[in-house]
Each structure stands twice: as C-alpha cells, then as structure tokens.
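All protein chains but one are shown at their positions in the complex.
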Amino acid sequence: MEAHEKKVRDNFGRQHFMSTIGAEMVSVGRGSVEIRFPFSPKLTQQNGFVHAGAITSIMDSACGYAALSVAAKAADVLSVEFKVNLLAPATGESFIARASVKRAGKRLAVCTADAFAIRAGKEKLIATMLATMMNMESKLK
Amino acid sequence: MEAHEKKVRDNFGRQHFMSTIGAEMVSVGRGSVEIRFPFSPKLTQQNGFVHAGAITSIMDSACGYAALSVAAKAADVLSVEFKVNLLAPATGESFIARASVKRAGKRLAVCTADAFAIRAGKEKLIATMLATMMNMESKLK
Amino acid sequence: MEAHEKKVRDNFGRQHFMSTIGAEMVSVGRGSVEIRFPFSPKLTQQNGFVHAGAITSIMDSACGYAALSVAAKAADVLSVEFKVNLLAPATGESFIARASVKRAGKRLAVCTADAFAIRAGKEKLIATMLATMMNMESKLK
Partner (left out) sequence: MEAHEKKVRDNFGRQHFMSTIGAEMVSVGRGSVEIRFPFSPKLTQQNGFVHAGAITSIMDSACGYAALSVAAKAADVLSVEFKVNLLAPATGESFIARASVKRAGKRLAVCTADAFAIRAGKEKLIATMLATMMNMESKLK
C-alpha cells in the first residue's frame, strides 16, 4: 500500500462515527476517495429514506480524505465548510460517496463529491457537495 | 401541545437516525426548533471531536422542523440544500442546534441554524448553517 | 436557431447588467451555456484582479440559462441560491463561465459552473459554483 493510501486509511480507521453508520472506505486514489455504507433502518428520516446527515457525513469524510491524499506535508485535514444539494430521495441497498480534489492549495483544498444510491446494481445520483478543507500540520491537541 | 408542535414532534419521532445519534428535540416554537445530543465516543472523527456530519445532522433536522412549524398546509418538508461552516472543534459534554426560519415562502423556506458545544454549562459556537427547505403537501410515496 | 437557444438568447438580451460588465453569450447547448467577458479596469477589486462579484454574475447567469435551456415549459428561471468557491486570482485577458445542469426537476434545477481566466490562449480555473435555479411559468409581474 502506498504512503498516501496508508495515511488516509489509518486516519479513517480512527473515525468512530464512520463505523457507527456502517461506512467503509472503498478506494483511495491520489486526489479521490470513495466511501460507502449499506442501508440500515437506523439511518432513516421520517419517510424511511436515509437521512441527509448520514449521506453528508460520508461525502464530508470522502472530501477530507481526497484532500489528505494529495497533501504531502499535512498530517490531517479539517473541514472548513461544505454545501450539499439533495437531488433525489436516498433509497437503495447501499450508498456511495465519490470525492475528488478540484484544487489543492498549500493550506486549503476545494473538493467535490457526488453521492449515489445503488439499487439492483444500478446507481442513481442523490446528492452533490462542494467543500473547502484545511490542511493541518499535525493533529489538533 | 399546540398543533404545530405536535406535527413537528410526531415527525421527529419517526427519524430513526436522530435516535441513533442520541438526539432529542429540546423545544419547538413557531419558526424555531432546538435539537441536542450528548457527547458519545460513537460520534467522533479522527481527533476525538464529534464528526461534522453528526453536527450537520441535527442542524439539518432543526432547520427542516423550523420550516415545518410555520408551514400550515405542509405535511412534511425535505431539505433542498444546505451549507455549513465549521467554526470550532466539536468538543463538549453535549451539543445543541438552534434553527430559525429566515424567510418562509409558499414552497421554499430559508432557514439558519447555529450549533453550540456545551461544557461546564457554558456554550461555544461551533458551526453555522444556511439552508433551503421545501414544503411537501404529503409524505413522498 | 433552435427554440431553446432562441429562448435563452432573447432572455439574455434583456439582462442589462450583462452588457454593463461587457458579457456576451458564447454558446447555448441543451443543458449547457457559456458566457464570457473581456478584462476591463472597470471590473477590478483592490488588487487589480476582477471582482468576485463580476465572475459570480456570469456564473449565475450561465447556470440560470443552462436550466432554462432544458425547461421546456418554463418561460423563465430565477436563482434560488448559489455557492461559489474562488480558486485563483481573476487575472487574464478574458473570463469565461461554463455552466451545465446537474439535475433538472420539474420546479428546481441544480447546476454547476466553472469559471476560467484566459491568458495567451491558455485557460486557468479560477472559480466554481453550485447553484439551485427555479423554473417560472412566466415572467414575474
């Protein structure tokens, strides 16, 4: 495993919230990350769809790790801000967020992510994120 | 309990994701809603802070219910989009999102929410949201 | 000229602000629109770069017209909201915004736009937008 992937996967392994929602890291490229979780009734909102907050959580983490994967000197990243558009109800067997870096600066990275619902092997776009991440030289104390 | 509060609390009771993250509705006014959850290690990101996605989840739900509380004809609301700025690390004993309606239209409502960390009885602003919600005449099928 | 292009170009011709900033419509496809303007000292901020507001203006108009180009029944569109990330200083000989529709619903369309500075024939990404547009059955009165 390459250094950037190891750094990202180790960091992801410390995000307890990801395991709480059943999320796993699917792939780590240079500047791109995929995170998914299976449907669970624990994650639903009032209509039985997955809550926007759960979908946002994997898009946010995926954006952060996409930024971290290309930040050679950064030991960590934190979210500065993000914006999400919900495009379709989150119904499906599983959900995947695919993030990539749009522009990586020294301190800030701008990332985008799309989230898809997967049903019977077919993907449907359900949400999109535009986010700003900040490189941290080391973990906050 | 007034009709608008009952409508909001009944709807909130159907959001399983809120109980998964330990969230409860604190108060429902006309056009304002508060939701909180206690700290739990289940909700943390890589540094032991609460994950931005968990904070976003209660801000999103609070914005939606603030919109629903003033939408006389709407049976439900869905999030169109939201933007969140993370202002400080989410560390504390509990976390509260306070949402209010900025402008309520026939179909769309624009809401804002602030999220606070509470430690030793003191509140600290940790995040803010600007969101667009859509009134639904009835549950989506 | 096809009907969707004529509808868009006629509407653009009524946007006096576009001619104030020197903007012209470059192309209109089904679901995609390009608008550009040349550099002018009239458009600058404190450092001699083009003001973020001028770049935002052509991204916003381009997103709106991308939405209008695929909204068969809509006579017009209005911006509900947009978010812009500024990625690099707006310096160049001209500036172009390229918008496309990400998801078109009955009432709302979600669009993205990238803005580029052009210098010596080379393009540089300087900003990106994620926007929500609303279809209007006819002009507001």
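In order of appearance the chains are A, B and C, and numbering begins at 1 in each one.
Here is the rule we go by: contacts are C-beta pairs under 8 Å (C-beta built on N, C-alpha and C of every residue); 3 or more make two chains touch, one makes a residue touch a chain.
Keep in mind the model is a prediction, meaning the values are calculated, not measured.
*Asks:* Counting the whole assembly, list the visible chains that the omitted chain makes contact with.
*Replies:* Within the full complex, the chain not displayed touches A, B, C.
*Asks:* Out of B:73, B:103 or B:122, point to the residue that touches the absent chain in the complete complex.
*Replies:* In the full complex, the listed residue that touches the missing chain is B:103.
*Asks:* Considering the whole complex, which of C:80, C:96 or C:110 touches the chain not shown?
*Replies:* Checking the options C:80, C:96 or C:110, the one contacting the hidden chain is C:80.
*Asks:* Quick one: say which of C:51, C:103 or C:124 touches the chain that got left out.
*Replies:* Missing-chain contact among the listed residues: C:51.
*Asks:* Kindly note down the residues of subunit B that lie in touch with the hidden chain.
*Replies:* Residues of subunit B in contact with the hidden chain: 83, 85, 87-88, 102-103, 110, 112, 125, 128, 130, 132.
*Asks:* Residues on subunit C that touch the omitted chain in the whole complex?
*Replies:* Subunit C touches the missing chain through residues 11-12, 14-18, 20-21, 41-47, 49-54, 56-58, 60-61, 76, 78-86, 89, 139-140.
*Asks:* Residues of subunit A in contact with the chain that isn't shown?
*Replies:* Those residues of subunit A that touch the unshown chain are 80-81, 83, 107-108, 110, 132, 134.
Operating definition for what follows: only the chains that are shown with their structure count from here on.
*Asks:* Could you please state the distance in Å, as a whole number, between where the Cα atoms of subunit A are centred and where those of subunit B are centred?
*Replies:* Between these chains, centre-to-centre, one finds 21 Å.
*Asks:* Using mean CA coordinates as chain centres, what's the gap between subunit A and subunit C in Å?
*Replies:* 29
*Asks:* Hey, how far is the Cα centre of subunit B from the one of subunit C, in Å?
*Replies:* Chain centres of subunit B and subunit C, defined by C-alpha means, are spaced 33 Å apart.
*Asks:* For subunit B, jot down the residues that touch at least 2 other chains.
*Replies:* Each of 80-81, 83 in subunit B touches at least two other chains.
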